[in-house]
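What follows is a structure written as structure tokens; I'll ask about it next.
The full complex has more chains than appear here; those shown keep their coordinates.
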Amino acid sequence: MPRIAAFGEVMMRLQVPGYETLVQSSRLEYSFSGTGVNVTAALARYGHNGAIITTLPETPLGDAAVAYLRKLGIDTSLVSRGGKHLGMYFLENGFGVRPGRVTYTDRLGSSFNTAAVSNYDMAALASRIDVLHLCGITLAMNEDVRKQMKRLAGEVKSAGGKVVFDCNYRPSLWGADGYALARPHYEELLQLADTVMMNEQDAQFILGIGTGEYDRITQLKHAIPEVAERFGIGTAAGTHREINDNNTHSLTGYIYHQGRFEFSRKLAFPVLDRIGAGDAFASAVIHGELQKYPPQQTVNMAAAAAMLAHTIVGDTALFTEGEVLRALSEHTLDVER
Amino acid sequence: MPRIAAFGEVMMRLQVPGYETLVQSSRLEYSFSGTGVNVTAALARYGHNGAIITTLPETPLGDAAVAYLRKLGIDTSLVSRGGKHLGMYFLENGFGVRPGRVTYTDRLGSSFNTAAVSNYDMAALASRIDVLHLCGITLAMNEDVRKQMKRLAGEVKSAGGKVVFDCNYRPSLWGADGYALARPHYEELLQLADTVMMNEQDAQFILGIGTGEYDRITQLKHAIPEVAERFGIGTAAGTHREINDNNTHSLTGYIYHQGRFEFSRKLAFPVLDRIGAGDAFASAVIHGELQKYPPQQTVNMAAAAAMLAHTIVGDTALFTEGEVLRALSEHTLDVER
């Protein structure tokens, strides 16, 4: 059973139920998530071993996070305990033209973001990992965390493992002049990565690769091969999202592997919970690569997984390969009884 | 006031609120339903006397079921108490491409399905019934229950009452070779029935009547008259359902009476709770026959009742004839204040 590990922060999600705002309501529902959580939980549900490498406080909040990760099926044996705080975000659901809102607490003071490098025995961790997942959100945190990411990725490569890097650039985390600040770190990670989640906008804005083209697909077809060649990347994949007038979203997935692009159909669907859909796509790409599925099959499944993720409550979308295939097959969807 | 009785099982419905799955949630909402429950409650709301003939355990669950039936307006004076268990099913709501799921507990051990024939005084019951409703789900249970159905239907016929039979074939209940197993029992029930709920697929798969036609309506027009003639059925009625791309459903109702077909308009509508819509259709057909409405009016109302049933929480859809007529009339639907 392949051992996948993700290095990243676990956050507490505090959501106002229904469509009230924080001003109107007095109730919250909480869960624990994060890109690494979403990816390792999804891969565990596909039948792999998925472990999270992170640091959580020795408090009732930290205990609740660990129990929640276990419930998701994540291997928590690589979790460190220490520090004082847990990153949090509050979520107010939008409706129609009223957008949803996310409000963060001070995540820079979290146990994960204040943990010393010495908190982790990188070589020992690397020996227990076949595939390491890293993400651009973690890269945006601080210099210490960036060092930890790079060192762990280096150790995993040395030990013969693979590195997956999801670019996941968030402008609000890098601030003004963010792209310039981020670029050298992204370049370092791309050098270490075997598989990358990105699209033409990441290539253009972060790396300065590819401009002036007429449509997104053409841009993609120019930029991604150049990125792959420059950084020695085996597989790149990503999605294009459109938000339609009737409140549905559309997604098209692409994968670039061994010099060839494959695209999924454009899937249109109603949206229940949009957060975590990108992680569902990435998880299915990793799963397809581990299973050595043909790239067309992988990107089809990944797009269907991302679509399904929009129909599930919470950031972390869990379903079996069979459920993804059924969503792909377009049978009618009457209640199953 | 005509006295309608249904013979059938009362089940406990345990539904996960909202869109979480059983893995994600920790809460359930429960109610009590069943085809017989839905039909007699609807007919009570239309102004008739609706009684359920069933057996419920002498436990707090059985007490809760009886109280719930009373709340629905059902006459519970024909309910037996005994046995040990109540059939149950768990319902997880679907969203968009993610289908809803129903998980049953072991209903074969329920009080209803283990009651001895001697549990019911069939002749005495028949003397209190003008119309008896039976359904294919009950027919699938076991040999004892089948005997009870047939004996009661026979007694009702002898006493001058009418029998309504809803084919309602559920493949999961009959298992492999189900159609062959079911056929003789369906034929026996159809011989006893005055009014039947079925469509061309029931005719073809269960009875082997009608094949090879080009479209469903043509198939229907060949099969149903043959069924009616062979079994001496006065009225047959049923629906065709389509599931549309935009998550709405469409329904068209038909009725076949005295050699003539009448069809409702095709109604399209969003869906809140799909379970029980067929029972709402059947109830309105029975009501129309009791009121001696023209068949076109009956099938229009029945289709509108089925449509309305999709907009109501729970299996059992209660509304007055006036509410059905208003839904038919297509007025704008701003809030009533």
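For clarity, chains are labelled A and B in written order, and residue numbers in each chain start from 1.
One rule holds in what follows: a contact is a pair of C-beta atoms (placed from the backbone, for glycine too) under 8 Å apart; a residue touches a chain by one contact, two chains touch by 3 or more.
Remember, predicted model here, so these are calculated numbers, not experimental data.
*Asks:* Note that 2 identical chains are shown, then give how many the whole complex contains.
*Replies:* 6
Assume only the chains that are shown with their structure count from here on.
*Asks:* Indicate the whole-number Å distance between the mean C-alpha point of subunit A and the mean C-alpha point of subunit B.
*Replies:* Between these chains, centre-to-centre, one finds 46 Å.
*Asks:* Would you mind writing out the residues of subunit A in touch with subunit B in their complex?
*Replies:* 71, 246, 269-270, 272, 307-308, 310-314, 318, 323, 327, 332-337
*Asks:* Mind listing the subunit B positions that touch subunit A in their complex?
*Replies:* 18-21, 23-24, 89, 94-102, 170, 172, 241, 243, 246-247, 274-275
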